[in-house]
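Only a single protein chain was left out; the remaining protein chains are all shown in position.
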Amino acid sequence: MTENHYSIDGDKLREECGVFGLIAGPDSHREPAFDTYNALYALQHRGQDSCGIAVAQRGQLRVHKGKGLVPDVFTMQDLEAFRGANVAIGHVRHATNAASVNPANIQPLLVRHASGSMALCYNGTLANGRSLRAESENRGGIFQGTNDAEVIAYLIVREHLRTHTLEDAVINAMEYMIGAYSMVLLQSDKLIAARDPNGFRPLCIGRIGDAYIFASESCAIEALGGVFLRDVEPGEVVVAQDGELKSFHCRIRAARRSLCLFELIYFARQDSVIDGCAVGAVREAAGRELARQNTVQGDLVIGVPDSGIAAAMGFASESGIPYDIGLMKNRYIARTFIQSQKWEQEKSLRIKLNAVSATVRGKRVILVDDSIIRGRTCARIVKLLRDAGAREVHMRVSSPPFRYQCHFGTVTPPAEDMVASGRTPEEVCRIIGADSLQYLSLESLKRLAGVEGLGFCDACFTGDYVLPVREADPRQLSIFPTLE
Amino acid sequence: MTENHYSIDGDKLREECGVFGLIAGPDSHREPAFDTYNALYALQHRGQDSCGIAVAQRGQLRVHKGKGLVPDVFTMQDLEAFRGANVAIGHVRHATNAASVNPANIQPLLVRHASGSMALCYNGTLANGRSLRAESENRGGIFQGTNDAEVIAYLIVREHLRTHTLEDAVINAMEYMIGAYSMVLLQSDKLIAARDPNGFRPLCIGRIGDAYIFASESCAIEALGGVFLRDVEPGEVVVAQDGELKSFHCRIRAARRSLCLFELIYFARQDSVIDGCAVGAVREAAGRELARQNTVQGDLVIGVPDSGIAAAMGFASESGIPYDIGLMKNRYIARTFIQSQKWEQEKSLRIKLNAVSATVRGKRVILVDDSIIRGRTCARIVKLLRDAGAREVHMRVSSPPFRYQCHFGTVTPPAEDMVASGRTPEEVCRIIGADSLQYLSLESLKRLAGVEGLGFCDACFTGDYVLPVREADPRQLSIFPTLE
Amino acid sequence: MTENHYSIDGDKLREECGVFGLIAGPDSHREPAFDTYNALYALQHRGQDSCGIAVAQRGQLRVHKGKGLVPDVFTMQDLEAFRGANVAIGHVRHATNAASVNPANIQPLLVRHASGSMALCYNGTLANGRSLRAESENRGGIFQGTNDAEVIAYLIVREHLRTHTLEDAVINAMEYMIGAYSMVLLQSDKLIAARDPNGFRPLCIGRIGDAYIFASESCAIEALGGVFLRDVEPGEVVVAQDGELKSFHCRIRAARRSLCLFELIYFARQDSVIDGCAVGAVREAAGRELARQNTVQGDLVIGVPDSGIAAAMGFASESGIPYDIGLMKNRYIARTFIQSQKWEQEKSLRIKLNAVSATVRGKRVILVDDSIIRGRTCARIVKLLRDAGAREVHMRVSSPPFRYQCHFGTVTPPAEDMVASGRTPEEVCRIIGADSLQYLSLESLKRLAGVEGLGFCDACFTGDYVLPVREADPRQLSIFPTLE
Partner (left out) sequence: MTENHYSIDGDKLREECGVFGLIAGPDSHREPAFDTYNALYALQHRGQDSCGIAVAQRGQLRVHKGKGLVPDVFTMQDLEAFRGANVAIGHVRHATNAASVNPANIQPLLVRHASGSMALCYNGTLANGRSLRAESENRGGIFQGTNDAEVIAYLIVREHLRTHTLEDAVINAMEYMIGAYSMVLLQSDKLIAARDPNGFRPLCIGRIGDAYIFASESCAIEALGGVFLRDVEPGEVVVAQDGELKSFHCRIRAARRSLCLFELIYFARQDSVIDGCAVGAVREAAGRELARQNTVQGDLVIGVPDSGIAAAMGFASESGIPYDIGLMKNRYIARTFIQSQKWEQEKSLRIKLNAVSATVRGKRVILVDDSIIRGRTCARIVKLLRDAGAREVHMRVSSPPFRYQCHFGTVTPPAEDMVASGRTPEEVCRIIGADSLQYLSLESLKRLAGVEGLGFCDACFTGDYVLPVREADPRQLSIFPTLE
């Protein structure tokens, strides 16, 4: 079991990445590298294993990246070296296995090329990444890392050899890319954002003074004091240059929009607004809906910090059952503590989380969280509450049962490790040791998140994948999608 | 202005220290150093500038200490070197000026002496520390640091030259110590706790298996899975040895108990119980009381994270005005970020805290925090909410106006930096830019915290110091207190 | 002026790299990564800016590399992670500008490819590197770094797509590579060494038990306790696999062998034997020859530590003038000291080097060094000796005047910074402030180093480059060499 490294949210999915880019305007004295550094803090929840910033500075491209959190990787000296840059992009990333982050996979990727050097980073997963890699290799391409960044770079460079602009190359390359990707690229005088035709991962546009911003989430724009303009549309390529924005569209049209539902449930920061959905409001509404469907009596509503707090408050508000802080999280738990593998899981949880006896003793507790993946942390929290004197513990989950692996940008455990996979809610309830368990239905969730024209990817609940996810033998050439 | 280094709570008082001690029982296989390490995590909120652990290991005393948070100072290797210890004490500490932590002041202090070596650490301030130091120097004592640890050590050692046991030496020494102190000491086979006769600072007793625990707060006992037994009484000296507890009392009797009110308002962790007060419950009740006294209409109650959350929830619950998460705290802000002094205060706050526009826009916001000291952070938060669209911002504070310096264990700014010092609430309201401001009255606060027989120190609100705080010229000998 | 970072040899050329590889034999229990680590210590003089080790471990290729000296880059944990590898290669490297080592240039380079992954590292410079890079880019290749490692990797991979074995691919690729290169490559079960047809840079073969070794210098083989077998021949490709060595030859024949003379004069470690030349013996003989040509009276011979010691001893022995330690080097000067750019050059030199007054006062000193490049350090040493009381200082240099840039694997200053460039020895003598100056003639040097059939590259003294060093416009395709 891979526990979450920096929070008690041990049983959570992991977003793979956050991206950011900023280009200074013609008259502006902003420092894009410093802004990017600050913005990466606001996106840190999207990836804690590595990060990096690439800049164009007096026509030269440079990159600094490494393992760890933003302040671990960047010293003030590192940032100072990027002073005077006119455009910057940044990336935070989660690796499947944090202990063995492959340095060659850390983004942004800086590509030196006669057609014009560039740097790129992305959030997502290419469904046909292995095929595209095999094809590149067959043409003589070499790879240092194992993720899709080099794959995308080869595609774009190949196209750029016959296009005039980088944006045309990106648009061409997108015809070959199947999957989820929200990416930003820079050249010496240009910043480009591109979002896959399905719009799996968020990507939005902001402005601060005469500088333009692209970011995975609106909270990064607000962290700088900038204003949110709009989302990048699925399939859109946006170019910021010379103080202007230009919009293009790739030649692929997806059958439907497919925003990842888990962005709303758990990944995105509560204060972000994604494709028109206010994330915090969706979470609270999910709690309200759970309350409306609730069938048991309770004395107290408790949220699992921090992921279940919003839904728990919605539940309390709708049900009239009082909300209280029954689980106290230690906010000084640092990575060193967790990385040492000396501590048994249960002792470890107790140090991270304390059930407040004075609050829960003798009470019928409604415990709310946003999701249950493997179920082990959930079971330990239920036990913690019982040990602290709770009379009953009723689990309420503000999403449907999680049963299928994600292939579009999220790190999920194998299906056999998911507690709801092949089990009824009653069986799950027994495993986590709760007195009752209710999930939010998929229909309810979609209705709550409903924005005109917005479709979702719900494959992790239903197994219905929007795009084909099985690749042909990677040593074969990929079969390219037919263009419209 | 010295901003709080690791949280958004920039305008907060700083507790000076947390102490902990554990002695293994005769049959136990516990590792006191490892337990102490874990417990210091639970006490980290009481001091983030330095920490240390001292142990007795096969009759030898050893100490490891340094600047920084618990995981910064201790590697697994450092802990492993303490394996096999039978007794350990630990300390976390806040320094007035974090940048220049004087290594000679880091605790525990290990004292080698023919009468039996010992290690000690304490939380508090001696009102007559300078006089005692001067007296020691006049007798030929030398000092490496500037705090009271060496002063106390000289007193105890001097007494120990004519007493049989360390506890007797401590009891004698306490006759000369005027002020606030909760301390733990160890010898090779013994653990001692002592609390000043007024009981300014908390100190409690716990048990896990056949091991005994002394800790500043009960949450540290619970973090280990131990059980809380009782508080150390004011003036009490408790000895844990050979699996037994013995209680003594010093020969000084205080006129009244004087628990620091700010422990309940802000310092202590919400899940701790101090001298019979459940901290979280007091905070929520303070919010309820504020609601009962409230005179304005509001659409929304918001707490300043994390210090104002409990009171805000109490306010919302009592008033019926809905609580919502209108301020979003970035939980990845690390020390490196803040320590770099490159960022202007306002930009810095924005990265730490984001006002959720979707929640506050157009609303009349009731903003709750536990205290206002200097008022600058508060003013910036009010502005943040207005920038995010709040129509009105009404500030409610769950403690009385803070106007006087603390001399009993807390780091406070000079009175002239306290916004309420010499100003009416209306003037403070104008300075922080709120539409209205209400404080909780001292009477209300004391009533809420009221436990049979429990008195409080309220000097920071009233200027009524329980003990004399002006010392004679430190080059003179101290005038020793008359004994009862 | 870029001063040498870790020694007093501030006015020295910088070798660019050292390479090493070891493959365990079928029955051996060696740990190739640990051996490589130890061997890199012995090659550390060939590059101090970055280093790395790549291994094949249970069929998987892995690499660990970073900035700094061998012990800075590798922890024991890093090495332990490579336990069980069957083959390893390692590299030490000097960067032109140490402060800004580009991480993408650190070797070994690990290349993932369908044709079989590999890792490679090299010592040298391709004269046609820019053309080859441009050609690769025109075919869609992307580059992350700026040195020739990726260029060579593309060539080899391109060839490997149509050859069965990696060695055949290397042999084919060598037809396109013009310049100086000694390289080692590994695959999961194979170790390959290749040396350019001119043999500019050293590369030799050793054995320890049933393991085979390739190394830049024989001292690395001896550091492990292994035995030197022979040098890799110019143009030779040697494959070690399954406990056997196989030798191949590339299809290019060079007009003549061209071992770099500076390897013998300065770069190589004194205890190495290169292409049959015992390095220490050559240096001592050079000192003897200088003595035979000497025209002045002296009381004392002094060598500049460490580079001039061997020649100074030869001079003393031949001339009968006593050798003494008149310059004392501080052996605790560490990188931190030098990297701080706070110290003026002269103060800095004084801390690194002290002229022993007791030894030199009133004496006519013969000062011997191996070379003068810029002349500034030399001038400061002459002044140091005069300040310490030396009556006369006669400079003797065991190589000819250095006047031309190297294009075959060495970092040299621009010609205008070389003190001998465009100046007579008399002018140089005046600049360095010596009483007289004599260089060793090129003819003498070649005669001393003379081994049957061994030719040298002497371009830095003569400007006669063995290979063309001006490239066509890099955006053009390279003109490939005609094959034999």
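Letters A, B and C name the chains as they come in the text, with residue numbers starting at 1 for each one.
Keep this in mind: a contact is a pair of C-beta atoms (placed from the backbone, for glycine too) under 8 Å apart; a residue touches a chain by one contact, two chains touch by 3 or more.
Just so you know, these numbers come straight off a predicted model, no measurement behind them.
Taking every chain of the complex into account, the absent chain touches B, C. Remark: the omitted chain is touched by one listed residue; of C:L229, C:I351, C:V411 or C:V469 this is C:I351.
Among C:G225, C:G422 or C:P468, only C:G225 touches the chain that is left out of the view. As for the chain not pictured, it touches chain B at residues 103-104, 109-115, 134, 137-146, 150, 153-154, 157-158, 161, 474-475.
One chain of the complex is left out; on chain C, the residues touching it are 6-7, 34, 38, 41-42, 44-45, 48, 69-72, 76, 219, 222-225, 269-271, 273, 278, 280-281, 284, 306, 309-310, 313, 317, 322-325, 328, 330-337, 340, 342-343, 347, 350-351, 354, 356-359.
Just so we're on the same page, only the chains that are shown with their structure count from here on.
Averaged C-alpha coordinates put the centre of chain A at 47 Å from the centre of chain C. Rounded to a whole number, the gap between the C-alpha centres of chain B and chain C is 60 angstrom. Within chain A, not a single residue touches two or more of the remaining chains.
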